[in-house]
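Here the complex is missing one protein chain, while the rest keep their positions.
A and B are the chain letters, set down in written order, and residue numbers restart from 1 in every chain.
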Amino acid sequence: MAAAGVRALGAKGPGWLRRGPWAPLAAGFCSRGPAEAERPEPGPRPTSARQRDGIRSIVLSNPKKRNALSLAMLKSLQKDILHEAESQDLKVIVISAEGPVFSSGHDLKELTDEQGPDYHAEVFRTCSEVMMMIQNHPVPVIAMVNGLATAAGCQLVASCDIAVASDKSSFATPGVNIGLFCSTPGVALGRAVPRKVALEMLFTGEAMSAQEALLHGLLSRVVPEERLEEETMRIARKVASLSRPVVSLGKAAFYRQLAQDLRTAYHLASQTMVDNLGLPDGQEGIKAFLQKRKPVWSH
Amino acid sequence: MAAAGVRALGAKGPGWLRRGPWAPLAAGFCSRGPAEAERPEPGPRPTSARQRDGIRSIVLSNPKKRNALSLAMLKSLQKDILHEAESQDLKVIVISAEGPVFSSGHDLKELTDEQGPDYHAEVFRTCSEVMMMIQNHPVPVIAMVNGLATAAGCQLVASCDIAVASDKSSFATPGVNIGLFCSTPGVALGRAVPRKVALEMLFTGEAMSAQEALLHGLLSRVVPEERLEEETMRIARKVASLSRPVVSLGKAAFYRQLAQDLRTAYHLASQTMVDNLGLPDGQEGIKAFLQKRKPVWSH
Partner (left out) sequence: MAAAGVRALGAKGPGWLRRGPWAPLAAGFCSRGPAEAERPEPGPRPTSARQRDGIRSIVLSNPKKRNALSLAMLKSLQKDILHEAESQDLKVIVISAEGPVFSSGHDLKELTDEQGPDYHAEVFRTCSEVMMMIQNHPVPVIAMVNGLATAAGCQLVASCDIAVASDKSSFATPGVNIGLFCSTPGVALGRAVPRKVALEMLFTGEAMSAQEALLHGLLSRVVPEERLEEETMRIARKVASLSRPVVSLGKAAFYRQLAQDLRTAYHLASQTMVDNLGLPDGQEGIKAFLQKRKPVWSH
């Protein structure tokens, strides 16, 4: 399965993944766990993952099906995100995709009457879990988008902590066109862009350009296609150079305080600052700064 | 009263309302209900409404008074919005205005000492009800703005689901200038734009251009004046072409989940997706897509 990942990436994956050596992947990563052992997946895994220098790259690798977020794709993505999440070797995750479509959202064949409401519920529950897992993950998750992201694919971009896109990318929630309002994508979209912008997208299904997405907050950065990998990797390497426990503490605190009233938020965040100063890396960073030297993180 | 509506629109209403035939209006629409029968309004109704091909156009039609949101105007607007709201023939509402001022907000003559606090309270209660009714309405409500929208007029724009404006439009909350802080407009404005932008508008009363309003999220789209009707109608026709129960379900779910924490929001929205798939139009849309044909909505 790791071989499948290499193959997929070797052929069409982002260029920076192809350059230079990668650290060997842990056994079972990118492949089977107990669940899969019982119910083996047909064909190659729909995602592939590699890790080097603290940066885990997860690639949606089913371009023939426009990287649809089928249940198999969602579970594969979930496994790649959760794999050794607590390892100190993991500093940041980058999610990208093969082919011209980042992701087209759910696989509609899984949402027909024949599958039934219980199966539908499993699809949406799994999808919501993946989206929330990104926020709850101890390291930052960056979306690197080069193409079209629609419906749950747009939701995936909106759910990442940081989103960088090429200027040819576009974003839409076109479910209304096929009678399935993008209600779950609306959860992430409505928290990323102004509500009038979200509602126009949801009610019309029309696509928004990368520049509009930047203007409205869905993206944090837009670059020309030829600079997408370079710019995304620059951010990823920057995050990977930082103290992991400090970043983890900060990420968790950010989302927790954001949902609170101002007084509670400051109470939580002030305690986080004190806790942060109690970490070895918190003191090392300040000492290094005052001594005008580079910090050496113990993580 | 329907005649008054036709007259007003024929003379100065948006051009697209004048073109071609309109479906006959239901009896009592644009005119009297039981309440009005008891307390007849002096003069013509301050709004007019027409409906065609699922699109209801409501026009603020008192340009001599800068379309002030007097109690009579608010009640007329309320009636036009609520009229047969559950009818399957209604798919989308467009609110526009006659004359160079979209709306100047409350009628200050209704807010003097002579009227007294009980009357004032009725004015603000009615206004708030109209604004909330827009969000709670089963179909999308689009503001089409061509000119100045101030105070409660700006609030009306901010309260619509989608807002399209001509590039000559502007927006302000100038109540502080006359000693009446725009606190109720601030409810809608503070939920549409960043708080610093809202506070600068509220504290200075200065106007914001259409481009700034787009930048900050008060509008979802800005176009040249000559394209305003065309562009707004394009969006309205798009919404009108969709399945009404799907759009209604999605609109209600969007606002409901937005007020919740992420986990609750996903729980609600996932259930909405399953419910949506249980609708006949949900299955018809997916089947049509997989069969590569146009869906036929049963609504």
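In the analysis below, a contact is a pair of C-beta atoms (placed from the backbone, for glycine too) under 8 Å apart; a residue touches a chain by one contact, two chains touch by 3 or more.
Nothing here was measured: the structure is a model prediction, and the numbers come from that model.
**Student:** If I consider the whole complex, including the chain that's not displayed, which of B:Ile55, B:Met131, B:Val145 or B:Cys160 touches that chain?
**Tutor:** B:Met131
**Student:** Looking at the full complex, which residue from B:Leu71, B:Ala85 or B:Leu215 touches the chain that isn't shown here?
**Tutor:** B:Leu215
**Student:** Going by the contact rule already stated, which one of B:Ala49, B:Ile95, B:Val145 or B:Leu202 would touch the omitted chain in the full complex?
**Tutor:** B:Leu202
**Student:** Please output the residues of chain B touching the missing chain, sorted low to high.
**Tutor:** Interface with the chain not displayed, on the chain B side: 108-109, 111-113, 117, 120-121, 124-125, 127-128, 131-132, 135, 175-184, 186-187, 190-191, 193-200, 202-206, 215-216, 259.
**Student:** Touching the absent chain: which residues on chain A qualify?
**Tutor:** 140, 160-163, 191-193, 215-221, 235, 238-239, 242-243, 246-247, 249-251, 253-254, 257-258, 261-263, 265-267, 269-270, 272-274, 276-279, 281-290, 295, 297
Heads up, the rule we're going with is that only the chains that are shown with their structure count from here on.
**Student:** Whole-Å distance, chain A centre to chain B centre, using C-alpha means?
**Tutor:** Taking the average C-alpha coordinate of chain A and of chain B, the gap between them is 36 Å.
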